[in-house]
Structures are given as structure tokens and as C-alpha cells.
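Left out: one protein chain. Kept in place: all the others.
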Amino acid sequence: MAEADNHDSGLALQSVSIRLGERLLLSVDTHVAPGSVLTVMGPSASGKSTLLAFIGGFLDKAFSASGTVLIDGEDMTGKSPQERHAGILFQDPLLFPHMSVGGNLLFAIPSAVRTPSERNSIARNMLAGMELEGCFDHDPARLSGGQKARVALARTLVSEPRALLLDEPFSKLDSALRQQMRELVFSLARERGLPVVLVTHDPADADAAGGQLVTIG
Amino acid sequence: MQKEEPLFRIARLAPFMVILLLTVPVLAGLAGTILPAFSYLPALGGKAPSPQAFRAVFAEPNIARSMALSLWTGLASTLLSVLIAAGVLASGFGTAGWTRMVHLLSPILSVPHAAAAYGLMVLIMPSGFLARLISPEITGWQNPPDILIPGDPWGLTLIAGLVAKEVPFLLLLLIAAMGQIDAARSLQMTSALGYGRLAGFFHVLWPQLYRQVRFAVFAVLAFSATAVDVAVILGPNAPSTLSVQLVHWMNDPDLAMRFTASAGAMVQLGLVLLLFAFWLALEKSVTMVRRHFAKGGLRFLSDRIATGTFRFAGWLLALATLGGLALLAVWSVSGLWPFPDAMPASYTFKAWMRALPAISGPMATTFEIGFLSAAIATLLCVLCLASPLSGKAANRFVDASLALPLLVPQTAFLFGLQIAAIKTGLGYGLTALVLVHLVFVMPYVFLSLRPAWKSLDPRFALVAGALGKSRTQTLLRIELPMLIRPVLTAFAVGFAVSAGLYLPTLLIGAGRMPTITTEAVALAAGANRRTIGVYAFLQAAIPFAGFVLAFAVPAWLFRNRAGMRAA
Partner (left out) sequence: MKKLLAALSFSLSLSTTAFAADPDPANWPSVLEDAKGETVYWNAWGGADNINAYIAWAGGIIESRHGVKLVQVKLEDTATALAKVVAEKAAGKNEGGSVDLIWINGENFASMKSQGLLLSSPWAEKLPNWKYVDADGKPTVRTDFTIPVEGLEAPWGMAKLVFFHDSAKTKAEDLPKSAADLLAWAEKNPGRFSYPMPPDFIGTSFLKQVLSERVADKSKLLAPVKEEEFAAVSKPLFDYLDRLNPNLWRKGKAYPQNYPDMKRLMADGELDITFAFNPADGSAAIAAGELPDTVRSFIFPGGTLGNTHFVAIPYNANAKAGAMVLADFLMSPEAQAHKQDPKVWGDPTVLNLAALPAEDKAKFASLDLGIATLKPDQLGPALDEPHPSWMVRIETEWKRRYGAGN
């Protein structure tokens, strides 16, 4: 019981192990406190991304997993992805190409926020906070690489996630930009008290994150 | 456990609907053809199974020649189509004229077989446009030369007509497949290794591409060996191909010929299986040859002549189809146009004025059936793709049912289906026609939409899910809008297939639900060439309009979204 109390906030992974057939890909048992980062490192194809899929609720049926995921003490195992509110960022920004920049954000804002003016101002404020003011009506395809990455982050944050899952989100950025994005993501996560799981093969990412480190493969 | 959303509970049924809608008509029709083939059809007095009908087939005069002709034209046109499609792709991919060629594909593909065949005929026959262009100035011909085209004994005109239609079909599928393999970089790699364009393509890309279009190649093989409308217009008529013979037998007033027709349909099925076996052997030997050359490492660096020839062949085929169609349009407004005049002596809209009142009914029917069958097929296809069946066996079953109508010759199940349609009381009506059209429309809609759907990055849906959106919201607001172009294109493909269907419409509609295509083929037999021009032009224009819409609607909707441009 005392153990559970400890995990009332943040992300808890209790005896999580993921297998592909007979092969054990990874096994984790840890707690990620709000605002802190768990970094999972390993070579490509080691299966490290499956941990994010398991937490997010979209693990491919080819894998078998056991263990429990708790977010702020709530058991997420067996819930659908949309019930988990685990924001995810991939190495590609994956902005929806048929919507404007603002449209991408509006789509992400929870439907509990009802009035259009309120939704609009949330989106505009978030964009302004990322030095993207004036981009609301822009076509996402016409943004620079760094701008796209920030819109993707902004889109995730306006959806009011309870945890942040990062799948090598900095690997496609050039080194100057990479540094900026790392700082932005980690500081915003700290500011908002979001537990973060970062999957990467870049040791510099792990250094910048500064939290627990799990190495697999 | 997660709760299933209502839309997806319905979507889970879609694959079973697809299987049902495809297998029931085909298998029931097949049974309805097999039984009379073995002389069993109590209503017509055939009560005891016997091989009598097969004996009757083989006793028909010149039957061996008809069979040989079907085998030869089917095999030769498929071989040529595959070769030219692959060659055009290998020689043209990434070159300056490539995008222009790709843009021509959909319009060419949307031209129904009958219209394309007729257009080709008025282009190349001895009194056709090409001969008129150079007569009498160059040739000295005051009368057209007495040369057997179309209908040459080797079926070369028929083969040309089939190739002109099958090359764009295969090419379109090959281009879609190119998107799924890393084609451009593979080609850079082989040329860096010093291989010529064609050799590099043949060694590295072709094996991967062929695997993806293999099924379509078999469908082309089955279609080419059994086509009726093209063979009627371009094929030899003394004797004609087995497929044309079969329809004659089926329509013979002598009841006993029904048995012969059914047995003939089974013989045709046998021929198609024979072709399949031959093709399998051919595939094996091509692989062996490729491996042999790969070991030798020959580079074939100087392939300028070959690539040039392929590019020329590609343009020639495109020109033949579109030029033939343009020529029919001229015919439709021509007055007297005697040989050897290159252009009509006078122009008149008489043919249009006369045809238009009569054509409105068939046009409406074409739209109705085409819209309904394409819409149902597209909807089912989207639902299937949005909610894939778990389990490989189930998916394989869907694939097998989609393959069924493309691989089983039409006659083999349509004959039986016709009787079933009358028996169930569905005969002649819109419902029966839409159901039958679905059998042919669905495979092409799947063929068209599936690669595009699969090539959509699945992480977009993950992102939407992570943003808290339900699967239904994700489907309606992310996947469908992002895939609107391929979805509308699949619809247009389905519409074009439906609009061009001849034999199923004729047999199941019993001529009481004429479409623009059944009218056009009926007229091709002998009506005024001006009237045929009107029908052929409309026959091509209707499906083309579908493709234009499939292109224009997304282009307008997403005019400010660079990420939504056509690939």
C-alpha cells in the first residue's frame, strides 16, 4: 500500500516486460516522477519503442506484454489510447497536412473546452509561447523543420496530456536546433509536471534529460 | 476491456459482407454453369449427368482454332503488356516526360474497352484515318487496300487493342508499388554499381515490384483470354475467339446449345487454368535467367536504343487510344466523309440530335448503377481497411474472394447467374445489376485504394489517439480527409469499371436496363459510324468525368495545403 501511495503522482511501470515470441525485449519496473525523465537507450531494432507503445496503448498484437501502467495512480492497462492521455512525439512532426497550424492545435484541445473563443485563445497562446505567433493560419507544409517540431510539441501540450512519450524526437533536427528543442521540451515538461519517457540512441539526449537511464539490447 | 465504438462494430462486419457479396454470386453462378455443362438441368430435360455437351463443344467446326486463338491472343497480349509496362516504367521513371505520361494514365484507363477498341479500329483499318492521311498523295490509293485489318487471322489487331488497354492498367499498379519500395534510391545504387537503367531495374526493382502486381498480371491474363467486347470489334471472325463463340451459343435459340455453351464455358475455364500454369512456369524461368545474369554481373550499360523504344511504345499506345477517341469525336459530327478524304466534307450535329433523346435513359442507368456500386464498394473497402480483421486466415479469405471474379472467366459464372437471377425474381432489376456490378467493381476498388491506405503513416492515427480522439473521430477527421484523393480515385475507378461492364450488364440486365456500354457494343456491329462516335465519346467521357472530379475536388478543398498535393 505504501508503495502505491508513492506512485499517486507521475508514471509508474510495475513489472513491465515485453516479449516478441519467446524473446524478452525489455523488462522495466520503475516510477517516473512528475517533471522528470526516464531515458530508454538501445540500438535500433532492439524493441525500445515497444515500451512507448505499451504505455500509450497501441502495442502491436505481434508482441506480448505483461505488467501494469499507472498514471497518477490510475491503472491504464487495458484502456484505449484515447483514454490514457499520453501525449506522444515522434522523430517526424506528423502535422496533419489537411489542417492549418491552428487547426492542428484546435483538433488537439480536449472537447471539454467548449466555447470557440476559449479554444482559439488556448491555441494562440500556446503558439505565442513557442515563438510561433502569426502562424495560426499557415499551411504546416510550408513551415521550417524547427517550426514544425515546435508545432508538434504545442499540439501535444494543448491536448492536456498526463504523461509525455518521446520517440527519438530530436534525431532528425540539426545539432543547433536539437539543443534548443531538448531544452524547450524538458523545461515545459518540468513546468507542467509531466512525467516523460524518452526513447533514444543518442547519449547526448540522455545527458540533457538527466533522469533515470535504462539501457536495453 | 475497451468498448467497441458503434461505427467499428459495423466495420467489423464489412469483411464478411465483402466475402459474401463476392463468393455467393461467383460460386452460385459457377455451379449454375457446371451442372448444365454436364447436361444436368432438369428444367430443360437434362436429368442425368453426361459428357454429351463437351462432345458437342469439340464437334463444333473450327473449335480447335477458336481455342488456340484464345490461348494465343491471351498469352501474347499479357506478355507484351507486362513487358511494355515494365519497360516504360524502367525507361521513363524519373525522366523529364515522366510526370506528363503519368498524368495521361488515368484518362486512358478510364476509356472503356469497347470505345478504345473502336477508336483503334477507325484509326488503323485500311480505310482508316492513317491510310486517309497519306492517300492518295503518297500511296496512290483511290480505294483502300484489301488488307485484313481488323480481324486478321493471327489476332494481331485484337492483341494490339488489348495491350493498349492493359499497359496503362499495369503501369498504374506498378507506379503505386514503386511508392512502397525505395525505388529511386535503389536505382541510384544500381547505377552507381555501373548497371544500365534497364538491367538495374530488372535485377533489383522488378522482383519486388512483380510480387506486388502479380495478382493483377494473372487477372490480365484471364481477362485477355476471355474478353468478349474487344474480341467482337477487333478479333478475327472466321472463326472468332472461344469467348465470342460462347456468347453466340448462349444466345442460340436452340435450347440444346445452352448445354454446349455451359460446357464451352468450362472448357474456357480449363484454358485459363492452362494459361496460369504456363505463366507460373514462365515466372520460374525468368527468375532463373535473372539469377544467371546477376551472377555474371553483365552491366548492359548501353541501353539507349531499348529505353528509347520503350518510351516510344508508351507514347504510341497513349496516342492510339486518345487519338482513336478524338477521331470518333470527329466522326460523330461528320457529314459525308468518303475515302480517301482525310477530313469530312461537311459537318453536322444530326447524329447527336438523333442520339441524345434515345441516350438519356441508358445514361441515367449507367450513372445509377455506377454510382451505387462504386459507392457501396468504396464504403465497404474503407470499412475493411479501417478495421482490419485480426488473423491471417481471415484476411487471406478476403483476398481470395477479391481475386475470384478477376481470375474466373466471366462466362463461367455469368451463364449460371443469369438463370439464378431469373429464379430468385431479382432478374433484370436495378438490385440484381448493382449486385453483379459489385462483383467486378469491388476488386478494382480494393486494388486501387489499399496501397494508398496502407502507405499512410500509421503514426498519424497514433498521434490522434494520443491526443484523446476516438477511433471514429480519427477515421473521419484524420484518415479520410488525408486519404480523400485515393478514396475518390478508388470511387472513380469503381465507377469506370461499372460503366464499362458489358457482358454482365447484358446478361443480367437482359437488355432491359441498357447502359451506354451495352448500347455502344450493340451499335458497333453495324450502325452509322457517326452514331457510334456519339456513344463511344460519351462512354469515355462519363468515367473520365469521375476521374476529373476525383482530382479536382481534393485539389480545390485543400488548395492551400502543400502537403495534400498529389504525389
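For clarity, chains are labelled A and B in written order, and residue numbers in each chain start from 1.
To be clear about the criterion, contacts are C-beta pairs under 8 Å (C-beta built on N, C-alpha and C of every residue); 3 or more make two chains touch, one makes a residue touch a chain.
What you see is a predicted model; the values in this text were computed from it and never measured.
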Checklist line | Where the missing chain makes contact, among the chains that are shown | finding: B
Note to self: Among B:62, B:95, B:287 or B:431, which one touches the chain that has been omitted from the display?
What the structure shows: B:62
Item checked: Omitted-chain contact residue, chosen from B:153, B:270 or B:308 -> B:153
Next item on the list: With the full complex in mind, choose from B:476, B:522 or B:548 the residue touching the hidden chain.
Entry: B:522
Checklist line | Contact residue for the chain not shown (choose from B:12, B:299 or B:354) | finding: B:354
Check: So which of B:94, B:335 or B:458 would be touching the chain we can't see?
Finding: B:335
Next item on the list: Using the touch rule from the top, list residues of chain B that touch the missing partner.
Entry: 41, 43-45, 61-62, 65, 126-127, 142-144, 146-148, 151, 153, 236-239, 250-256, 258, 335-340, 346, 348, 350-351, 354-355, 357-358, 361, 418-419, 422-423, 427-428, 510-512, 514, 518-519, 521-523, 525-531
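Quick note on the criterion: only the chains that are shown with their structure count from here on.
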Note to self: Centroid of chain A to centroid of chain B, CA atoms only: how many Å?
What the structure shows: 47
Check: Considering the complex alone, what residue numbers of chain B touch chain A?
Finding: 1-3, 390, 457, 459-460, 462-471, 477-478, 481-482, 484, 558, 560-564
Notebook entry, point to check: Taking the complex as given, what residues does chain A use to touch chain B?
Noted result: 56-58, 61, 78-82, 84-88, 90, 92, 94-100, 107-108, 110, 139-142, 155-156, 159, 161, 165
